[in-house]
Every structure is written in C-alpha cells, then in structure tokens.
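Could you have a look at this structure, given as structure tokens, before my questions?
For this depiction, one protein chain was excluded, whereas all remaining protein chains were kept in their positions.
Showing subunit A:
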Amino acid sequence: MSKTIKLKQGFDIRLKGKASENLVQDISASVYALKPTDFHHITRPKVLVKEGDRVKAGTPIFFDKQNPSVMLAAPVSGEVIEVKRGERRFPLEIKILADKTLEYEQHPTYNLEQISKLSRQEVTDLMTKSGVWANIIERPFGLIAHPEHTPKAIFISGFDTSPLAPDYDLLLRGEEVALQAGIEALRKLTDGKVYLSLSAKKPSKVLEGLQGVEINYFEGKHPAGNVGVHIHHLAPLTKGEYVWTVHPYGVAQIGKLFLKGIYDATTIFALTGPEVASPQYYKTYRGAQLRPFLKDNLTRDEHELRIISGNVLTGEKVNIDGFLGFYHHQVTVIPEGNYYDFMGWILPISKTSTSLSFHKGLGMLSALFPKKEYVLDTNYHGEERPFVQTGIYEKVLPMDIYVEFLLKACLANDLDNMEALGIYEVIEEDIALCEFIDPSKQKMQKTLRDGIETLLNS
C-alpha cells in the first residue's frame, strides 16, 4: 500500500549555484581513479593490479579481505598508471589512464524474463564478480553489503533533498529498461519488499513507472530524501536485522549488467555551487578526474575554493586534480572561509551577514527570507564546545532518536547504550544536518562513525 508520509522536522540549506538542466557530453576526463577510501570499513584492501597493467572496464581492481567475494572494478579500460598509497601502504587511489574507445569485460546477458528466473546465488555471483555489488549498501553501519546476509528489505530513495542535489530525472533519463532489470535482480536478493520512496511534491517521472516495488511518498525538508529516514518510517531496523539500500543509479547499473553483460560505469554528475561559472550536468564515468570539468568553469583561483565531491553536508574535499567519489553524482564548489571576522559573533551585519542560519538568535535573520539563496563558506563561525543547546537536533532529524544521548554514548564507548539508542538506524548522512545546525560546532558525523567502528571492532 503506497503511503504519503509528511515530515515536520528538517531544514533546507538553500545554496546558490543550482545546476541548469544543460547536459554536457563532449568534455571527458582521461584519468579515472578507484579509491578504497570511498567505502566504509575497508580495512584490508588487496589490490589486484600494479602500475603498467592493462585493464578492461569491469576488470576487478581490488577487494577487501573481510568480504573477499565482492570485487571493485575498473570504471574504464586503459592502463593503470599509479597506485597511490598512504600510511602503512594503504592504497588511496588506483589511477587508470583511459582508452579512447572502451573495452569491456563481457558477462552473460539476460532479458527481463530470464532475470526473474535466475536463482539468488546466480544473481549474487554475477553481481559480486562484476563490480556492481558495491552499489548495495548495508544498514546498519553503511558498509558494502555482505553477500551472505539476507536483508529484510531493500530500499531505494528516488529523490535527494541535500543542498544543490541533482535532479534524478536528469541522471536517469532513458534508463527505464535498465532500472526495471535492476529491480528484477534486486528482488532476488531479499525475501521482503523492495521499497522505492519518491518525493510527494515532485515525484521522479522516470522512477514512478517502475514495477515490482512498493512506492511510498515523502514530503518535507531535508533529510526527507535520505534513505535512512525512509527505513525508519517504513521498516525500522533493530539488532540482528539487515536492510540494503541502493541509489537509483546503482539500480540502473545493475540492470545494465544483466541486459548488456558489461560493467557500465557511465554516469552523470551535477557541477554545482556558488563558485561555479555555469553550473550544469556532465556525462562521464565513475571516478573521473575533475580538472577537465572545472578548469574553465571556476569563478576564481582554485586555492580560494573548496571543491567537494558530493554535497556540502557529506561530501569529501578534493583538489582540482581529485576524482569523483564512487557514490557521488554531484560536485560542489564553495569559497574557503579562512578569514578572521571582527566581532563576527555579535554583529548582525558583518562578513557573515549573508550566512544562513537554522536558528533565529541575535542578528540571524535568514528565517525572514525563505527563498533567498546563500553563498556559504567553510568558516566554522565559532569554536568547538561541549553540548549546551538542547532539543535542537530533534528538530532536524525526522526519526525517534535522541541524537545528543546517542552521541554521548559514542563518546563514552558505551556499546549497550549505542545499540539501545539507535545506532543501527543512522549513518553519517542522517545526522549531517544536526552537525550543520550545532552551535557547539561538534564533529558529530565523525563521533558517530567512531562509535560504529568501535561497535564493529568489539
């Protein structure tokens, strides 16, 4: 039964620089990278290639010794030009110089009807060895799904409410068949339902027509589009249970694997933000180097800017020669905020006067301009302090979770309380907005991840 769920909690961060609907196809990167650091809790990666090796698109590049059947594959064909390593030789980036015309690892092909007749094992085997399995994220903890776990449901969020988020219809236009094939494959993996959640206000036209899924509608401000919120309201998670989540792009990629027999890493990302001259969409491959897209499109010198793969809440800082993150469909560019602001904490008009605020404290008048778009920089606007203001986090998290108490349990390494207070239900993206609004400027996402790591290692 499809439901419409209205959420009262939340806050939209209205940033300047929304991508226009223009899709650029003629700019392409020559170097692509796969980064083990894009995935949580990969502690023992085993790299399968070395510098100078030739790979095809879909050739396994590395795997995690804790989850050895799941391969991470090359997005493009070409030559491995560098395996960049960090501390204790941990691989950070495996760079591939792409061929002009791509060659693909070939897998068997199926039509829709054949997919529905495959066994779970056959589906899992093909997906894990081909590289598409990494699209499936497992809750609790937000790790790459373990093929031996059986999820009680699979969740697909059909919209994104984070700042300057790309429009899924633009990302997925023309992929209807692949999406349907992906759904057929995913249905093999769970005994429960496959849930697809759509925006009640502007449901995606591409996704709304999919069959074999339960469609529910969500209405509200960010984080209404977060899959964690959907799980909380539709099939809440408790200890010992698993749910899997897949981005619609991942569903289409899984579909294309079955239909065409290849690991097709073609992707579209939105280049957004106030410091982008013409924010628009670009078609490329996963892991593309960003320089070709950014070099003539920034408003000022790159050193004065923060280039973020992903959105401003959960993305990762990269430099202009950095790469598009594995799960990212957005690049945001905002100004760096490394300036001193004279009396900035009291003056209503200062350098930070255009600052957006969830709060309405002294001089924080942004609530009076509900449609204004803001240029936010990376300044902290204060310093880190202990928890003082209470009850505010619950105003932006549409879940029955006491964020402050959960994080205190994480800080205290109190495993029992972490479990009891709902650590199974949240990952970083769910509490990112709490971190944004926090007047005490705490690093909540990091605290939560440290708590999760403690739990995983206990």
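In this section, contacts are C-beta pairs under 8 Å (C-beta built on N, C-alpha and C of every residue); 3 or more make two chains touch, one makes a residue touch a chain; residues count from 1.
Simple rule for what comes next: contacts and distances are computed from a predicted model.
Name of the non-displayed chain as stated in its UniProt record, restricted to "Hydrogenase nickel incorporation protein HypB", "Na(+)-translocating NADH-quinone reductase subunit B", "Anti-sigma factor antagonist" or "Lactose-binding protein": "Na(+)-translocating NADH-quinone reductase subunit B". Residue A:400 is the one among A:82, A:191, A:321 or A:400 that touches the chain missing from this view. Although one chain is not drawn, its touching partners on subunit A can still be listed: residues 13, 15, 152, 163, 236, 238-241, 306, 308, 312-317, 332, 334, 336-346, 352, 355-364, 366, 376-383, 385-392, 394, 400-402, 404-405, 420-422, 428, 432, 435-441, 443, 445-446, 449.
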